[in-house]
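Omission of a single protein chain aside, the complex is shown with its protein chains in their original locations.
A, B and C are the chain letters, set down in written order, and residue numbers restart from 1 in every chain.
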Amino acid sequence: MTEGYGTTFPRLRDAAGAVWRDYTGHAFVERLREASLPRAAFLGYLVQDYIFLVHFARAWALAVTKAETVDEMRTCAATVDALVNTEIGLHVRTCAEAGLSEADLFETAEHPANLAYTRYVLDAGHSGDFLDLLAALAPCVMGYGEIGARLGQDVADGHPYADWIATYGGKEYQQVCREVGALFDGAVARRLGPAPETTPGWDRLCHRFTTATRLEVGFWDMGLSFAR
Amino acid sequence: MTEGYGTTFPRLRDAAGAVWRDYTGHAFVERLREASLPRAAFLGYLVQDYIFLVHFARAWALAVTKAETVDEMRTCAATVDALVNTEIGLHVRTCAEAGLSEADLFETAEHPANLAYTRYVLDAGHSGDFLDLLAALAPCVMGYGEIGARLGQDVADGHPYADWIATYGGKEYQQVCREVGALFDGAVARRLGPAPETTPGWDRLCHRFTTATRLEVGFWDMGLSFAR
Amino acid sequence: MTEGYGTTFPRLRDAAGAVWRDYTGHAFVERLREASLPRAAFLGYLVQDYIFLVHFARAWALAVTKAETVDEMRTCAATVDALVNTEIGLHVRTCAEAGLSEADLFETAEHPANLAYTRYVLDAGHSGDFLDLLAALAPCVMGYGEIGARLGQDVADGHPYADWIATYGGKEYQQVCREVGALFDGAVARRLGPAPETTPGWDRLCHRFTTATRLEVGFWDMGLSFAR
Partner (left out) sequence: MTEGYGTTFPRLRDAAGAVWRDYTGHAFVERLREASLPRAAFLGYLVQDYIFLVHFARAWALAVTKAETVDEMRTCAATVDALVNTEIGLHVRTCAEAGLSEADLFETAEHPANLAYTRYVLDAGHSGDFLDLLAALAPCVMGYGEIGARLGQDVADGHPYADWIATYGGKEYQQVCREVGALFDGAVARRLGPAPETTPGWDRLCHRFTTATRLEVGFWDMGLSFAR
């Protein structure tokens, strides 16, 4: 189902090995799937994820400044716009239903797991080039796509997290994953040629991708901690 | 007519003094208005302006990474999107009518006047904060708005540059100027308080604004040079 | 004892309140003082601190790019040089005595607490201006100065961490704190004027300083975790 995410992503995912499974099969995800995730964990996660999206949008905007072609700029700019003007809005609405205003969200203290992840991604962009940044952005985009696609296969009526699953398993988000996959493949071909795994830069991309994946694990750990 | 551009912009414009008039009343502009601007000058300018817009969009994307509120991010992200997905497209179409493909445009050697201006704006952002960047972005946005509004008051039938004038004098672009003006006013109020001219940071903003205006003059000079 | 660190730092420290005491009086510090800190905790901390210094030096280098005067550049450049060519060397030597090569250090996986702190500081610089960056750099520089000065007052012969205490309590490091304090005071006066606490920008600086202090607490927590 997630075969349309291009060829670069699965290579980096395979190189990440067990860490990728720790992330996409994390207890937070499994309990969300089974509808046994405590509401406090989900809401705590959602509030931090709002802050995450703010910084994730900043990182995609940084990608616009590091693109080499107008086409690369277009995809990144559209992603910024989608994050800032759509996805953040979804969080705002879900949180509002739980009694949290956007001002509440914005002023919530940022969890260290959130700081570690988002600022690592931004620094991947500042210290490296466009590919370094994409490699750090990919685990979130594609991992949520994989999780959404898997969980979306079987959602019982009245599932408490049906909206969340529908968002990431839905056609629109899956299309985003395919577009980011194509962007990544094109950017890699342009900069590393037809056999990117044989270039000296490949290890650096694997390291970026694996580190960001590791920080996703920490983000789910944080989510569970809100239920303690 | 350009009274809706807020209160920060006119203060910086007044501080820039004669340089602002050198820019908005430049011979390039006057000859364009009078329809006496050689086609070679206009096309040479348009090709460089395509490259300019690429980097100007990068600078607005940088602003997304430096914003402090989600509202600031929203306006900047929308501007990036408008530049990358609309305004650049207009240039591509006009140039295509003159026989220049987008690949031609992208591969044109960037003129030093273009490098000086665009990279100065980007560096204003990298070395300073959100306000430094806005102060360097404002002369282009608002200056074109003033020029468009003035030239749009009286355009004869068959004017060779009617499209260009209609773009910048039109409602849509004037609305962009008002939104950027409101963004700027809000950002200044948030960071410098109700009397920004009395703060130590004000001189730096004036310097940024005036330098960018000076570089606009150089950009028109470049345009005229293509007709020689 | 630490009165020579200028006037900006104590104001920000006071605004941070209890978090500052959580940092400078942390169990890690107290056990180090009492010589009861397990060696494993100290070494684990030292290896992460090597990586920390690499990124801290990067952040001071970023400050060079954001300085407004040549004098500001000089102090920041000298600090980069001291970190890269002296302080990192001290860590390399201490770790070598414990059997860890510099290659071992460089390839150690970076702890999330380390990522969170260092990348937050770098992002403070990228997203803000020179003062935002200094406010995020100050807690480490000055806090270690305060801790070193306090612990250095009474060190028994054969104290296992005498070298560490001597480094931060020593004249050379205390002089660095005074120079950074003077840099900070001058930078604040230049940008915010004579009453910085009354300016809208002051809260942002307090927030930067307090967040970095909070991340120092996390760094000590990480140190203790290595002894478990």
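Rule of thumb we're sticking to: a residue touches a chain if its C-beta (ideal position, glycine included) is under 8 Å from a C-beta of that chain, and two chains touch if they have at least 3 such contacts.
In this text, all values refer to a predicted model and were calculated from it rather than measured experimentally.
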{"item": "Residue, one of C:V64, C:L90 or C:L224, that touches the chain absent here", "value": "C:V64"}
{"item": "Among C:A15, C:A78 or C:A189, the residue in touch with the chain that has been omitted", "value": "C:A78"}
{"item": "Residues in subunit A touching the chain absent from view", "value": "65-66, 68, 126-129, 132, 190-193, 199-201, 204"}
{"item": "Touch residues of subunit B, complete complex, unshown partner", "value": "58, 110, 112-113, 115-116, 119-120, 122-123, 126-127, 211, 214-215, 218"}
{"item": "Subunit C, residues in touch with the chain not shown (by the definition above)", "value": "54, 57-59, 61-62, 64-65, 67, 69-70, 73-74, 76-78, 80-81, 84-85, 88, 102, 106, 122"}
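Please note the rule applied: only the chains that are shown with their structure count from here on.
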{"item": "Same vs different contact residues, subunit B with subunit C, by half of numbers used", "value": "same"}
{"item": "Farthest chain (mean CA position) relative to subunit B", "value": "C"}
{"item": "Chain closest to the middle [Cα centroid of all protein chains]", "value": "A"}
{"item": "Centroid distance [mean C-alpha coordinates] between subunit C and subunit A, Å", "value": "31"}
{"item": "Subunit A and subunit B: spacing of chain centres that average the CA atoms, whole Å", "value": "34"}
{"item": "Geometric centre distance via CA averages, subunit C-subunit B, whole Å", "value": "42"}
{"item": "Numbers and ranges of subunit C residues touching at least 2 other chains", "value": "126-127"}
